[in-house]
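Sharing a structure below in C-alpha cells format, with a few things to ask.
A single protein chain has been omitted; all remaining protein chains appear in their positions.
Coming up: chain A.
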Amino acid sequence: MAGVDKDMLAQFLLRMGDNTLILGHRVSEWCGHSPVLEEDIALANTALDLLGQTQLWLGYAAEVMGDGKTADDLAFLRDAWDFRNLLLVELPNGDFGQTLMRQFLFDAFHSVLLGRLLQSSDQSVREIAEKASKEVAYHVERSADTVVGLGDGTEESHARMQAALDLLWPYVGEMFASDDIDRAMAAAGVAPDPAGLRDEYDALVGKVMAEATLSIPDSSFAHKGGRTGATHTEHLGHLLCHMQWLQRAYPGANW
C-alpha cells in the first residue's frame, strides 16, 4: 500500500460509499409502497444491505481522511457537490420497472467491480469487497430475474421496461469514464481501472436484455458529472433534503 495518495484513496472510497448510500436511500423510498408484499420486503432488504455497505465504505473513507469525521458525518453533513456517486443512482425511482432496471444496471456493475476488488492491494478494501460481494450476488440475481420477468412479460410490462432502459442507458457510460483517481488506484493495485470492466459488463447486461427481449439503445452518449462531483442532477439535492433533514435541523441528534 506504499505510495497511495491518501486524498485520491479517500475519493475512491467516497465513490464506493456514495453509490451504495444514495441508491440505498432511493430504494428505501419504496418501503411500504411496492406492488406486492414480497417485493416490498425484497427492496427494503436490498436497501439495508446497501446502507450496511455504506457504513463500511464511508467508515474507511473517514479513517483515511483522518480529520476525526465519522461515516455519519460524511453521509449527513456534506452537500450535493461533495457527493461522488454515479448519476444513475440518484435518479428518481419512476415506476417499479424503472426502479428494477436501474437496480440491475447498477448491480451488474457492482458485482463485476467487487469481484475485482477481492484482489485489491488494500486490505480494508479487500475485506469490505469480500463481505459486500456475497450480498450483491443476491441483488444481481434478483434484479436480473425481475428484468427478464417484466421485459418478457405482458405487452404493457415490456413497453415500460423498454422505456426504462431507453431512459437509463445514457447513464451507464459514466461507470466506465476513468480519470486520474482511477488511474492512481489502478497503478497502486487498489482498484481496477473501470474502463477495463466494460466488456465484462456488456456481456452480462447483453445476455440479460436478450433474455428479457429488450433492445439496448444504439448510442454511446453518456451523462457524466456524478462520480467527479462536477455536475449532479437536480434530483440529488432533493434527495439530500429528505435524507439529511434531521441532522440539519437538530445537529448531533442521536437515539
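Just so we're on the same page, contacts are C-beta pairs under 8 Å (C-beta built on N, C-alpha and C of every residue); 3 or more make two chains touch, one makes a residue touch a chain; residues count from 1.
One rule holds for everything that comes next: contacts and distances are computed from a predicted model.
K.L.:
Out of "YvlB/LiaX N-terminal domain-containing protein", "Phenylacetate-CoA oxygenase subunit PaaJ", "NitT/TauT family transport system ATP-binding protein" or "NADH-quinone oxidoreductase subunit F", which one is the UniProt protein name for the chain not included here?
P.N.:
"Phenylacetate-CoA oxygenase subunit PaaJ"
K.L.:
Out of A:128, A:172, A:214 or A:236, which touches the unshown chain?
P.N.:
Considering all chains, including the one not shown, the answer is A:128.
K.L.:
Under the stated touch rule, tell me which residues of chain A contact the chain that is not displayed.
P.N.:
38-39, 41-42, 45-46, 48-53, 55-56, 126-128, 130-132, 134-135, 138, 141-142
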